[in-house]
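Beneath this line is the structure, given in structure tokens, with notes to follow.
All protein chains but one are shown in place.
Note that the chains take the letters A, B and C in the order they are written out, and that residue 1 is the start of every chain.
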Amino acid sequence: MSRRPAAVTNRSQAQAPSPTATLDESASRDRSHHVSLLREMTRIRLFEERCVELYSSGNIRGFLHVAIGEEAVAVGVMQTLTAEDAVVSTYREHGHALARGVPMDTVMAEMYGKVTGCSRGRGGSMHLFDVGRRFYGGNAIVGGGLPLAIGLALADKMQGRPAVTACFFGDGAFAEGEFHECVNLAALWRLPVLFACENNFYAMGTAIARAQAQTDLALRAASYGIASWAVDGMDVLAVEEASRKAVDRIRNGGGPCFLELRTYRFRAHSMYDPDRYRDKAEIARWKERDPLELLARRLSDDGTLTPGDRENMTVQVNAEVDQAVQAAEAAPFEPVEDLTRFVYSEPVEEVAR
Amino acid sequence: MSRRPAAVTNRSQAQAPSPTATLDESASRDRSHHVSLLREMTRIRLFEERCVELYSSGNIRGFLHVAIGEEAVAVGVMQTLTAEDAVVSTYREHGHALARGVPMDTVMAEMYGKVTGCSRGRGGSMHLFDVGRRFYGGNAIVGGGLPLAIGLALADKMQGRPAVTACFFGDGAFAEGEFHECVNLAALWRLPVLFACENNFYAMGTAIARAQAQTDLALRAASYGIASWAVDGMDVLAVEEASRKAVDRIRNGGGPCFLELRTYRFRAHSMYDPDRYRDKAEIARWKERDPLELLARRLSDDGTLTPGDRENMTVQVNAEVDQAVQAAEAAPFEPVEDLTRFVYSEPVEEVAR
Amino acid sequence: MTAATTMPTTIPATAAKAGTVETTYREALREAIREAMQKDDRVFLMGEDVGMYGGCFAVSLGLLEEFGPERIRDTPLSESGFVGAGIGAAIAGMRPIVEIMTVNFSLLALDQILNNAATLLHMSGGQVHVPLVIRMTTGAGRQLAAQHSHSFEGWYAHIPGIKVVAPATLEDARGMLWTALQDPDPVLLFEHGSLYNMSGTLAEDAGPVDIQRAVVRRPGRDLTLVSYGGSLPKTLAAAESLAADGIEAEVLDLRVLRPLDDETITDSVRRTHRAVIVDEGWRSGGLSAEISARLTEQCFYDLDSPVERVCSAEVPMPYAKHLEDAALPQPETIAAAGRKVVG
Partner (left out) sequence: MTAATTMPTTIPATAAKAGTVETTYREALREAIREAMQKDDRVFLMGEDVGMYGGCFAVSLGLLEEFGPERIRDTPLSESGFVGAGIGAAIAGMRPIVEIMTVNFSLLALDQILNNAATLLHMSGGQVHVPLVIRMTTGAGRQLAAQHSHSFEGWYAHIPGIKVVAPATLEDARGMLWTALQDPDPVLLFEHGSLYNMSGTLAEDAGPVDIQRAVVRRPGRDLTLVSYGGSLPKTLAAAESLAADGIEAEVLDLRVLRPLDDETITDSVRRTHRAVIVDEGWRSGGLSAEISARLTEQCFYDLDSPVERVCSAEVPMPYAKHLEDAALPQPETIAAAGRKVVG
């Protein structure tokens, strides 16, 4: 299987570490690892497809943003993080949460607004949290997670922990002032932050060229004096490789890194979006590079995965999704008397802290 | 006299216009023009030195930020603007106002809080306005003038006026999110904006290297895809030359330009500042490049200005300052009953609009 | 004052004289933008996804095709930048309509709104006028959770130098924009998200309405229910249920949150001697507090019982429907407060 190094373009002004020195070749050589990548992406895909159905049937409400087509980004990056690392995400974060290990049934229960949800039903699709897994949400203010992320990294650094904070955000968020402030701060203070920019070429209906004077985001990020790479975000192996390189560098005190993960959402921005602004042919072209199919084809080409294996995987994952839906449906709502809880911390928690 | 082209470093990614084609050589060749530049800088210098005295004597209150040492920036840039162009400034803007042609006595009256002041005494040192001269203030939120400036430019462009908006701001403002948003917007929409960054290497007590991960601001600005130059901001001729090049380019539809005008404030940030953070030797070194003395030396070397001429100039300018002080002292305060005026527009003005 | 001062107060659709059309709040807003764009070429609309996408709540759908990308101007995600650009453009002679998708995001632009738009006229000694209109969606009720459900219009009403309006009817959705555009000062126009689909009839020749007066939407003698925006339908429903109990509530629609129309409010309360204020904003320090304080100041001796407030629970809005419902003013809670002040 080819390593596709061309998929990673080095935009760093600083000198990049030699790929052979910093890449963990063994992991990606491992066939079972590749199968697990496919399984993770499949979990996200099938979970989100089910969510779309459940939205249509009215079981899920509010805003629902799925990342179908972008699964390789979440799964590739998460491979390179440890349990001590932290993750900050967006409102399009089911994939990040699942790939980070947030149990599917707590995520589904959250979609249902149930008390068993990972945010007790208070957050919904846009606000998945799991502090035990250092998954700090779920932020629906575009760019709003960036300052949090540099703060988490600052605290880790000041407390001498070797953790890295991965912060996901979109091409749209790149235009927000907070991006500028945070990349500069991270670079200035050499904070252990991975800026994982999911460039899906649109912010709602606005194509990147209509939002950014300079659309080469990796180049732009490099101007802050940080290491920066553009990556084929449809190729989970390329994402993992680039992210591992970046995370190693960060963990070794190399300062923050920026990854421009070029990807595409196959569906509309949200369930409200009639998707008037994209060319059908463009969507079709990107679908040819479906990250699940890309990997599956490789695994079938090199004999790792038979059609039966793939079928089995789908069945298993669908069973997991079914189970999550059943659990969510069976779960209770939070009592309405608890409405005003969690505005301020509760005494019992204070004692436990 | 040497043209000092080395003082202008081209940082543009875009192709820069050839200097010979776009620079207005005739103006800077004109000796009387050079004398007028010295006079303008002297006006600012002596005005501000007087303000410092008046602050100590309690006639001026509030915050007072002088730009002593930075006069070449204001004077050089203003030479290249027409009456139709617009200016947006900062809280360190006496020099910008005076060089723009706001009468000294209205500026001094404003410092005194008198109704004859250019903002009727409501603004004070930080909020000088003269809409008739398209001088839109005087903004004391660092970076706060940038969005205004791009809006002025947008309106000019939409209405087919050939005007350029010059926006002054500091190295400190460069770190604000608004900078990022506004440069991108200006570049994206090719707005006629001159971003005139007064890099005096400090934001209050914070040296630029302690605030910016990448201190080459012209390089950083170029990453937005706009033409960008670093300029010796102590050399008024270099400033004028660079600004003329930039303004011509902007006026001809070339999109926004960025000038990093490298300068230095000889005095503390404000009258409250004990200036603990700068090395005395550093200050002394920069004072050797006093923009007034630099130009005066040249004019004396090439025989344009005799010591007597210089002395005369000082006397005349001092007389202008004296006159402004006398007028300010004699002027009335606004009646206190008028306190709540100008929160909303008044009917009579509405009719006149 | 603006030309609008002489215009009649908005009247219920049922009283319309000319022919009527079926329309929605969303369409009425769109018609208002379209008309303004046609009548005045200084007017343009700017904001995130107002063009190609058609507006995040489809208000501006079709306008890009009609007016082109210069005047229906999509922006990057740069709230402070483009709101400030609207201020600058207004100063330099345009009449911008800036759209902020949701009131929560407006916090990113609050520095520009407060420190510049609201302040420039005063600190320039009367020189710099900012004839800008900013539209935003406000309010909860659609399970959008804690970062998309706030009601800050009352909070904005704290700021001198701006005006704040909140259309609650088709007439006002159709008519407030033009009047706001004629105003020489910044006007913030809040559209409640739950009203976009509200349908009804509107006079064919519906046009500009004043942005100065509150109006009585339902007359009554026993108590005054003060309301506005997305809470108006709920308050009218509460009045119906009170009527079933023989309590006749007068329902006021504030329409304009800054400056408040004290006269209409006190006129009503002087007649009914009892008041309940309904405000989807948080209670503490909200608009409801201001109205209560003014009633104390202006008609203390007319009040037969303490002024009551029905507001949102002081929580960031939860996603789950039962919790969101419990957090918001509802016809039942409004009616209960009405019974309390009467009882």
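Convention: a contact is a pair of C-beta atoms (placed from the backbone, for glycine too) under 8 Å apart; a residue touches a chain by one contact, two chains touch by 3 or more.
No experiment lies behind these values; they were computed from the predicted model shown.
Enquirer: Check the options A:54, A:68, A:81 or A:146 and report the residue that touches the missing chain.
Expert: Counting the whole complex, the residue in contact with the absent chain is A:146.
Enquirer: Give the residue, chosen from A:184, A:199, A:212 or A:228, that touches the chain omitted from the document.
Expert: Going through A:184, A:199, A:212 or A:228 one by one, A:184 is the residue touching the chain not shown.
Enquirer: Which of A:137, A:170 or A:205 sits in contact with the chain that's absent?
Expert: Of the candidates A:137, A:170 or A:205, A:137 is in touch with the missing chain.
Enquirer: I need the residue numbers on chain A that touch the omitted chain, in ascending order.
Expert: Residues in contact with the chain left out: 86, 117-123, 127, 129-131, 136-139, 141, 144, 146-156, 158-159, 177-178, 181-182, 184-185, 188, 341-347, 349-350, 353.
Enquirer: Since one chain isn't shown, list which residues of chain B touch it in the complete complex.
Expert: For chain B, the residues touching the absent chain are 61-63, 113-114, 119, 121-124, 126-127, 139-144, 172-173, 175-177, 203-207, 210-212, 272-274, 276-277, 333-334, 336, 339-340, 343.
Enquirer: Can you name the residues of chain C that touch the chain not displayed here?
Expert: The list for chain C reads 80, 104-105, 107-108, 110-111, 114-115, 118-119, 122-123, 145-147, 154-155, 157-161, 258, 260, 282, 284-290, 292-293, 295-297, 300, 303, 305-309, 314-316, 318.
Just so it is clear, only the chains that are shown with their structure count from here on.
Enquirer: What chain lies farthest away from chain C once each centre is taken as the mean of the Cα atoms?
Expert: B
Enquirer: CA centre of chain A versus CA centre of chain B: separation in Å?
Expert: Computed from C-alpha means, the inter-chain centre distance equals 46 Å.
Enquirer: When the centre of a chain is set as the mean of its C-alpha atoms, what distance in Å lies between chain B and chain C?
Expert: For chain B versus chain C, the centre distance works out to 41 Å.
Enquirer: What parts of chain B, by residue number, touch at least two of the other chains?
Expert: 177-178, 181, 184, 188
Enquirer: Residues touching two or more other chains, restricted to chain C: which are they?
Expert: 75-76, 78, 80-81
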